[in-house]
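Here is chain A:
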Amino acid sequence: MESVGSIIAYVVIALSIIIFSVLAVTTRKILRAATYLLFALFATAAIYFSLDYEFLGAVQIAVYAGGIVVLFVFSILLTSHPGDNSARLASKKRVSGLIAAIAMLLVSGYVLISRCIGVAEPAMQSIDMQKVGATLMGTGHGEYLLPFEAISVLLLACIIGGIVVARKR
Partner candidate 1 sequence: MEKTMLCYLIPSLIMFCCGVYGFITRKNMIAILISLELMLNSVDINFVVFNRFLFPGSMEGMFFTLFAIAIAAAETALAIAIIINVFRSVKNVDVEEVSKMKF
Partner candidate 2 sequence: MFSNILIYFVLIPLLMLAGLGISRNVKQIRAVAVVGSTALIALSVYLLVDYLGQRAAGNEAEMLYTGSWSWFTPLNINLSVGVDGISIAMLILSSFILFTGSFASWKIDQPKEFFLWLILLSTGVYGFFISIDIFTMFMFYEVALIPMYLLIGVWGSGKKNYSAMKLTLMLMGGSAFLMLGLIGIYYHSAPAGQPLTWNLLEIAHNNAISTGWQHFLFPMTFVGFGVLGAMFPFHTWSPDGHASAPTAVSMLHAGVLMKLGGYGCFRVSMYLMPEAANDLAWIFLILTGISVVYGAFSACVQTDLKYINAYSSVSHCGLVLFAILMINTTAMTGAIMQMLSHGLMTALFFALIGMIYGRTHTRDIHEMGGMMQILPYLSVCYVIAGFASLGLPGLSGFVAEMTIFVGSFEQGMIDYLGGAGSLRLVFTIIACCSIVITAVYILRVVGKLLLGPVHDDHHRQLTDATWWERLSTATLIICVAAIGCFPNFFEQLIRFTFNPEFFRALAANVPVLN
C-alpha cells in the first residue's frame, strides 16, 4: 500500500503529463506549445525521480528542459512574431490525426491492459553515481564505452553540422 502522498504525487504527475501533452499539440500559439512541452518534460523528470532514477531525472531536466526547450524558444522567437496564431487546422487533417492517434491509443492500450496488468513495483536499490560512471566507462558485458564514444562523436558532428547549416552565407 502506497502512502497517500506518493499517490497524490503520482496523480499530479500523470495528470500534468496528460494535460500538458494535449495542450502542447493543440494550442495555436507556438510559444505556448514550447512552454507546455517544458512542463511535460518536467513531469517526465518527476516520473524518473519517483522511480528512483535520480541521475536520469537530473539529466532530463538539464538536457531536455534546460537545453532543448531553450533552443526551441530561441528558434521560435527567431522564426515567428510573438502573438502569431497558427492557422486553423483543416478538419480533414485533424480527423486523420485523430484517427491515427486514437487508433494508436486503442491498439496499444488494449495490449497494455491485457498484458501488463498487475505488475507491481519491485524493490530496487537506488543507483549511485559511481556505478553509473563505471558502467558508462567499462568495456565488459553490459557496459557502454563504445556507445558513449559514438554519442560523443555524434554530438561533435552535430555541433559542426549545426554551425555549418545555420551559418550565414
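Quick note on selection: all candidates are chains of the complex that A comes from, given by their letters.
Note that in this section contacts are C-beta pairs under 8 Å (C-beta built on N, C-alpha and C of every residue); 3 or more make two chains touch, one makes a residue touch a chain; residues count from 1.
Here the structure is a predicted model, which is why all the values come from computation and not from measurement.
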Message: Quick check: counting C-beta contacts as defined, which of 1 or 2 touches chain A in this complex?
response: 1
- line: Listed in rising order, the residues of chain A that touch candidate 1 in the complex are 1-2, 6-7, 10, 13-14, 17-18, 21-22, 24-26, 30, 33-34, 37, 40-41, 44, 47-48, 51-53, 55-56, 59-60, 63-64, 67-68, 71-72, 74-76, 78-80, 86-87, 89, 93-94, 96-98, 100-102, 104-105, 108-109, 112-113, 116-124, 127, 131-132, 135-136, 142, 144, 147, 151, 154-155, 157-159, 161-163, 165-166, 168
